[in-house]
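Encoded as structure tokens, here's the structure I'll be asking about.
With one protein chain held back, the other chains of the complex are shown just where they sit.
And now, subunit A:
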């Protein structure tokens, strides 16, 4: 939302709820501004022989659109999310099993891929799957005047010259995945990475707070 020239990047208002579905092993909803995603995780469950990997779990990510059938765009996003989750999950601890992550778009108002990543991380946490680190998704847009907008809305995305989404890990704030569109300079890319890393701190702080709140009752 915020136009960044300043040192302190702010995201749109975000929130989440965990464990809201009864059937999946882990579930979460993640809301960023008007963008909203619902995630469900199943697993470690039985795996089809054709998909079985002998030394680690098979992760499948499915994105369900609001209307219509999933297209190439969804497939590309599925791959982004899957590869990020695979990097974070310690899938060798559950070999020959399947993990299925379903992401349902509730409303798309920009920064959807970042919202997918955040919802996925919350759902994986809820399922209690072993992970080497957490991850957060942050989207940056560069508008016509070269200003960097963090967590853009759909309108801001449309007007932007370049759009980048990064997955940042919680341990060293490194970039785990990046997905970019449009043209930008190397300097702009570095700037966006730095801003995203800074913005991810808010999300990680939020993760910590929500886990604390969740477990506060069973102490």
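What we mean here is this: a contact is a pair of C-beta atoms (placed from the backbone, for glycine too) under 8 Å apart; a residue touches a chain by one contact, two chains touch by 3 or more; residues count from 1.
By our rule, contacts and distances are computed from a predicted model.
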Going by UniProt, what is the name of the one chain that was not included in the view, given "DNA replication complex GINS protein SLD5", "Brix domain-containing protein", "Exosome complex component RRP40" or "Decaprenyl-diphosphate synthase subunit 2"? "Exosome complex component RRP40"
Out of A:9, A:43 or A:137, which touches the unshown chain? A:43
Where subunit A meets the left-out chain, the residues are 19, 25-26, 42-47, 90, 93-98, 125, 127-132, 211, 214-215, 217-219
